[in-house]
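This report concerns only the one structure given below.
Complex shown without one protein chain; remaining protein chains in place.
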Amino acid sequence: MDTNKNKYTKKQGLPPGTLIHTGEVFEKETLITLISYNNDEYFINESTSIEEILLLIKPNYVNWINITGLQDVDIIAKIGKEFCLHNLMLEDILNTHHLPKAEDYGKHLFFTMKALDMNQIDHSINKKQLSFVLDKNYLITFQETKSNLFDPIIDRIKHKKGRVRNMQCDYLFYALLDVTVDSYFTLIEYLDDQSEEIEEELLNNPTREVVKKIQQKRKEHLSLKKAIYPLQDEIRKIFHLEEDLIQKTTHIYFQDVIDHLQQIVQSLESFREIVSNLLELYLANNDIQMNDVMKRLTVVATVFIPLTFIVGLYGMNFKNMPEIQWEHGYIYVWVLMIGITAFVMAYLKKRKWF
Amino acid sequence: MDTNKNKYTKKQGLPPGTLIHTGEVFEKETLITLISYNNDEYFINESTSIEEILLLIKPNYVNWINITGLQDVDIIAKIGKEFCLHNLMLEDILNTHHLPKAEDYGKHLFFTMKALDMNQIDHSINKKQLSFVLDKNYLITFQETKSNLFDPIIDRIKHKKGRVRNMQCDYLFYALLDVTVDSYFTLIEYLDDQSEEIEEELLNNPTREVVKKIQQKRKEHLSLKKAIYPLQDEIRKIFHLEEDLIQKTTHIYFQDVIDHLQQIVQSLESFREIVSNLLELYLANNDIQMNDVMKRLTVVATVFIPLTFIVGLYGMNFKNMPEIQWEHGYIYVWVLMIGITAFVMAYLKKRKWF
Amino acid sequence: MDTNKNKYTKKQGLPPGTLIHTGEVFEKETLITLISYNNDEYFINESTSIEEILLLIKPNYVNWINITGLQDVDIIAKIGKEFCLHNLMLEDILNTHHLPKAEDYGKHLFFTMKALDMNQIDHSINKKQLSFVLDKNYLITFQETKSNLFDPIIDRIKHKKGRVRNMQCDYLFYALLDVTVDSYFTLIEYLDDQSEEIEEELLNNPTREVVKKIQQKRKEHLSLKKAIYPLQDEIRKIFHLEEDLIQKTTHIYFQDVIDHLQQIVQSLESFREIVSNLLELYLANNDIQMNDVMKRLTVVATVFIPLTFIVGLYGMNFKNMPEIQWEHGYIYVWVLMIGITAFVMAYLKKRKWF
Amino acid sequence: MDTNKNKYTKKQGLPPGTLIHTGEVFEKETLITLISYNNDEYFINESTSIEEILLLIKPNYVNWINITGLQDVDIIAKIGKEFCLHNLMLEDILNTHHLPKAEDYGKHLFFTMKALDMNQIDHSINKKQLSFVLDKNYLITFQETKSNLFDPIIDRIKHKKGRVRNMQCDYLFYALLDVTVDSYFTLIEYLDDQSEEIEEELLNNPTREVVKKIQQKRKEHLSLKKAIYPLQDEIRKIFHLEEDLIQKTTHIYFQDVIDHLQQIVQSLESFREIVSNLLELYLANNDIQMNDVMKRLTVVATVFIPLTFIVGLYGMNFKNMPEIQWEHGYIYVWVLMIGITAFVMAYLKKRKWF
Partner (left out) sequence: MDTNKNKYTKKQGLPPGTLIHTGEVFEKETLITLISYNNDEYFINESTSIEEILLLIKPNYVNWINITGLQDVDIIAKIGKEFCLHNLMLEDILNTHHLPKAEDYGKHLFFTMKALDMNQIDHSINKKQLSFVLDKNYLITFQETKSNLFDPIIDRIKHKKGRVRNMQCDYLFYALLDVTVDSYFTLIEYLDDQSEEIEEELLNNPTREVVKKIQQKRKEHLSLKKAIYPLQDEIRKIFHLEEDLIQKTTHIYFQDVIDHLQQIVQSLESFREIVSNLLELYLANNDIQMNDVMKRLTVVATVFIPLTFIVGLYGMNFKNMPEIQWEHGYIYVWVLMIGITAFVMAYLKKRKWF
C-alpha cells in the first residue's frame, strides 16, 4: 500500500529519463532467459548476468530475451545501454503504472501492456506490467515477476508445434501478445460468473454485503478498463511500422488479436451495464420490500387501533354508562369488534393489500 | 452451461489456428448439402462425405455448399484444405462466440454473423453462429444446426421465383444475408410486444415478478446488441472488395440490407430506452403507492390516537375525578370525541389526504 | 394493431423487391392527380387510371403526379413500370415503416419521409409515409392518405404566389419538403405546451395520472426521433447529386430546410430533457410529500404516546397506589401531561418539524 | 405568450421568403442609425427613413447602419431591396426564434445570434435576436429593441479608443461580436452565484421551493445552450470566407472570440452538472432526513409500546390477580418499567440510533 501511495510522488522533479522502479518488489533477483531458435534447433539459457547472455545471442536465429524482475535498476540500465534503448523507453519499462502504449523508436518498436490474472486466494485482480522491445533480430520481454503465462509458447518452440519455429521475431511477438490477450478472456468469464452469483444472491437472499460486492465489481471494471481499452488503438499503430520490423504477411495475425480485443471490450462494456443494472435491481428490490413492510404495519395498525379504542372506551369509569350495565353488553362488544375487523379486512382485501 | 463456462478457457495457450469447436453440440453428424444451379436447371445433393460433394461441383454453375453441424473438427479441417481456407478463418468458423465480422482473404470473402430466433418454449433467444465463405464460383455456408431459415431461398431456387436463378454467387450471398436480417425484425417485434405486456402488467397489477422480467429484457438487449450492432460496418466492408467477388450492380442490394439493419438498430435502441423507462415507471409507481400507504396509516393513527388517549384518561382510577361523577359525563365524552374526529377529518380533507 | 403486429412478419422470406403494402389501409381507392404548370398556365387532372394520366403529361412543363392511397399494389407496380422505377424503390414506397432515406438511382432521386400530424381527438401523433421520386421532368409523390398538407403549394401554383411557377421540378420538391418540415414545428409546439401543462399539474395538483402522461410523452419523443433525426443527413445527400436533378442555385433552399430541421432537432432534444426532468421533479415532490407525511405521523405519535402511557398508568388496579388517593391527584396528572406536551411541542418546534 | 405560441404556426404554408415578423413587438418605430467613420472623423445620424440614411452613406468610410425595431416588415423589405439582400436572409432576420447561424451569401456575410441579458426585476433571461450583414463597405446590424449593449463600441469610435478607428468593417463586426460574447460572461457569473445561493439554502434551510428553483435553473440552462452552443462552429465558418470580407489579419481576433466562447461553453457545462448535482444533493438530504424521522418515531414507539402494554396489563379487572394485591406491587411495576426502558435505551444507544 505504502509503495503504491508513493507511486507518482517518488518521481516528481527528477530529470526525465531518470530510472526509478515504481512498482512493488516481487522478485529479489533479475533473471534473464535467452531462447534462440530457428527451424532446425533451439537453445535455452538462463543467467543473472546480462554479459553472459549477450555472448550467447546468435545471428540468424530468433533471439527471445525474457527478463523477469524489474527492481534492479542497474541491470535494466545496462541492458538499455547494450541494446541502445532510449532513456524514456527504459523509464516506461520501470514505471509499472503506465498505460498500454506502442511507440515506434525507428530501429525498434516498444510495446507495453498489462498481464492480468486473478489472485486465487482473495479473488482480487493482479496487474503486472509487461513490456516488449522488438528489433529485427531479437525480442526482449520485461516482466515484473515470474509467471507461467508464456509457458505455452515456450512449449510450442520446444516441440515445434504450430508455425512459430518457421517464423521471425514479429510472429513471436504476435504469439506472446495473443496468449496474453487470450488470458483476458478467462478473467472476463470469471467476472461474468461472479456477477451472476451476485444476481442469484440478490434475488434470493439479499444482504447488505451485496452492495459492497457490487461496489467491488465496479472498481474492478474501472481497473480493467484502464488496462484494456487503449490496447486496440496501440496495436493498430503496428500497421504503420516499417516492413523490416513487422512483415506485411503477419499483419493478419495482429488484426486477429484486435478482433479478440474488440470482443473483450464488448464483454467488458456488457459487464459494466450488468453491474450497474445489479445495483438498480437491488435498490428496486429494497424499495419493494420496504413497501411490503409498510403495508404489513399499516394492516396491523388499521385492524387493531379501532379495537383498542373500543376496549379503552368500556374501560372508562363513568358512573353512568348504560352499556356497561346491560346483561349482554360484553357479547355485543365482541360482535361489534368482530364486525369492524371483518369490514376492515374485506376492505383491505379488496384493495389487494395482502 | 458447463460448455459455455469453458468457452474461452478451452483455447487458452493453444497455437493460433488450432481448430477447436467452442460451442454446444447440437448435431451428431455434419451434413453437407450442395445446391448447384444456373438459369436452366438445378441439382440438390446431400451427403456426409466432403469428397463425394467435391466431385459434384459444377463449373459455370452457382454452387452453394451448406454445412450443418460443426462439432466434427476433422471434416471442417478437410473442407478448409480442399478450398484453401486460411487457418484463422477456420478457427473463427468454429469459435461460435465470435462477433459479426467480414474479412477479405483476397481470393475469398469470409463473413460471420448470428442467426437469431426465439425459443418457443421458454421464450429465450437462441443464437446460432452462421458463417459464409464467398468465392467467385461457390458459396459455402456453415451452420451450427439444421434450421428452416434458408428454406425460402431454396424454394425460390427450386421454383425460379424472383431473380436468384439469373444471378451469381454474390446475389445468393445477399439473399441469404437478407433473409437472416429480415428474421431479426420478427424478434424485435416480439420484444416490443413483450415490453408492452410488461407495461400493461405494471400499470394494472404490479408484482415483484415485473422487476425480474425487466432485468431479463435488459439482458436480452445486451445479447442482441452484441450480435447486431457490428453488422452494418462489417457489411459496408463488402463495398471495398474486388469486383470479381461482388459485382458493382449487386451493391445496391447490400445497401438495402444495411438500411434494414439501420432500422433494426434504431428499434433496438428504442427498445433499450423503453425497457429502462419501464423500470423507472415501476419504481415511480412503487414510490407513489408507498406514499398512499403511509398516508393511510397516518390518517388512521391521527384519528384514533387522540381518542384512545381520552378513553384512557377516563379509565384512570383517581379517587377524585369530578367528570366521572357527572350525570351526563359519558355523553359529554362522546360529544367531545365526535367533535375531535370531525375536526381531524375536516383538516385532513382540506389537505387532500383522502 | 393486428396489421401493425404483422408489419415485418408479412414480408419475411419473400424475394427482395416483392411488392407488399405493409401499412394500414386508409383509402379504398388510389387517386392520381396530375398538376402540370409552367410560367404561363397550369392544368390539374384527377383520375384513378394511370394510363389516362400518362397521356396528359406535358414535356417542358413541370409535371407533379400526386398519388394518394397505397393499398392497391397493382397500380403502384404499373406506375413503377411506366416510369422505370427500381423494384427496391417500389418496395420502400410500400413499406410504410421505413426510416427517412434519400437514394440516388442515377436517373432519378428517391426520397421518403414521414408526414406527422396530431390527431385532434385523442391527441396521438399520426405518422404517414410520404415518398418522392424526382426526375428531370416530373415529380411523383406517394401519400398513404388524402391530406391538406400540400394545399398551400397547390394554392401558390394556382395563384402564382411566390416563385414556384418560374422554377423547375427541384424547386417544387423543395417546396413540398419545406411545407412538410414546417408542419413539424406545430407538433413540437404542441408537445411543449403539453409538457408545460404537465408541469403545471405536477406542481399544483399531482396525481398518479401524471406518471402515465409523462410515459406517454416519452414514447412520443421516441417515435418522433425515429422520423425526424435521420432527415438532415438524408437531405444533405441531395447536394452530391448531378446538377441535372437539383440545380446548384436551389441548394441554398435545401440548406434552409436543413437549418429548420436543426432547430427542430434541438427543440426535440430539449423536449426530451424537459420530460425526463419532469419525472425527476415528480419523484422529488413525492419524496418531499412522503417526508411531510412521516413527520406529521411522528409528531402525533410523539405527542400522544407518552400521554397514553400516563393515563394507562393510573388505570392500573394496584391495591396500594398512593397517587390515586391524593386529593388533587387528578389535577396533578393533568399538570404533568400538559407539561410533557408543552415540552415535546417546544422540542419539535425548535427542530422545525412543523 | 400568445405571440409566442403562434411563433411557428404563423408561417406554416406561406411561400419561402415571405416576410413575417415572428417575435414580440418591443418597439413601435423602426429607428435607423448611421455611424460613418474613418481615422480622421466620424458622423452619427439617426432617422426613421431608410432613404434619408442611404443618401448619407460615404464611400471609403466604415458605414455602420444599426436598425432597432423589427416589427415594421415594410422597412425591412425596403432595406433588403436597397442592399440586394436575399429573401431567405430577410426571413431569418425577422424570425426571432432562429438559432445562431453564419451564412455566406457571396457578396456579403449574414450572421445572426442572440443578445442575452438578465431582467433585473424577475431575474429571468431576456433573449433578443441580433443580426449582422457584413459587406466590404458597410455593416448592417438588426436589433429587436434599443439596448445599451453597443454603447462601449460607439464610445470607442467617438473617442478614438483602441484601434477601431484605424480598421475596416470586419474589425467593427468583430468588436460588436466580442462585446456581445463578453456580456454572456456576466450572465454565467450570475447563474453561478444563484446556484451557490441555492446550495447554501439547501444545506441550511431546505424548503420545497428549492426544487422549483432548481427546475427553473435547468430550463434556463436549456435556453442558454440553444443560444450559445452553435456559435463557435458558426464563427469558425468566417475563416473560410473571401479575404475581401474578412482580412487574414483579423482572423486572430475572431479566434479570440472562439476561445472566449469555449470558456463560456465549459462554464455552462459545469453549470449543468452543478445544477443536476444540486437536485441529487437535495434528494439525498431528504432521504437522510426521512431516515432520521423514522428512527425517532421508532425510538419513541419502541420505548413506550412495551410500557403501555404493562400498564394495560395491570388495568385488567380479573378477580384473581396476585400482583395487584401485593403490598409493593406498584413499586415493583415501576422498577420493571424503568428496567425495561433502561435496557431498550442501552440497546438503541449501542446501535447508534440517537
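General remarks:
Each chain gets a letter, A, B, C and D, in the order it is written, and its residues are counted from 1.
One rule holds for everything that comes next: a residue touches a chain if its C-beta (ideal position, glycine included) is under 8 Å from a C-beta of that chain, and two chains touch if they have at least 3 such contacts.
This is a predicted model, so every value here is computed, not measured.
Checked against the hidden chain, the listed residues A:D117, A:E201, A:E273 or A:D287 yield one contact partner: A:D287.
Looking at chain A, the residues touching the absent chain are 5, 7-9, 11-18, 86, 88, 97-99, 101, 103, 208, 211-212, 215, 218-219, 222, 226, 279, 282-283, 286-287, 289-290, 293-294, 296-297, 300-301, 304-305, 307-308, 311-312, 314-317, 321, 323-330, 333. Residues touching the missing chain, restricted to chain D, are 151-152, 156, 161-164, 174-175, 178-179, 182-183, 185-186, 188-189, 193, 199, 203, 252-253, 255-256, 259, 262-263, 266, 270, 273-274, 277, 280-281, 284-285, 287-288, 290-291, 294-295, 297-298, 301-302, 305-306, 308-309, 312-313, 315-322 (touch as defined at the top).
The definition used in the following text is that only the chains that are shown with their structure count from here on.
Remark: rotation between chain B and chain D after Cα superposition is 145° (nearest 5). Residues touching across the chain B-chain C interface largely differ between the two copies, under half of the numbers being common to both.
Rounded to whole angstrom units, the spacing between the C-alpha centres of chain A and chain D is 43. Residue positions of chain B touching 2 or more other chains, listed in rising order: 287, 290, 294, 297, 301, 305, 308, 312, 315-317, 321.
The touch graph of these protein chains is an open line.
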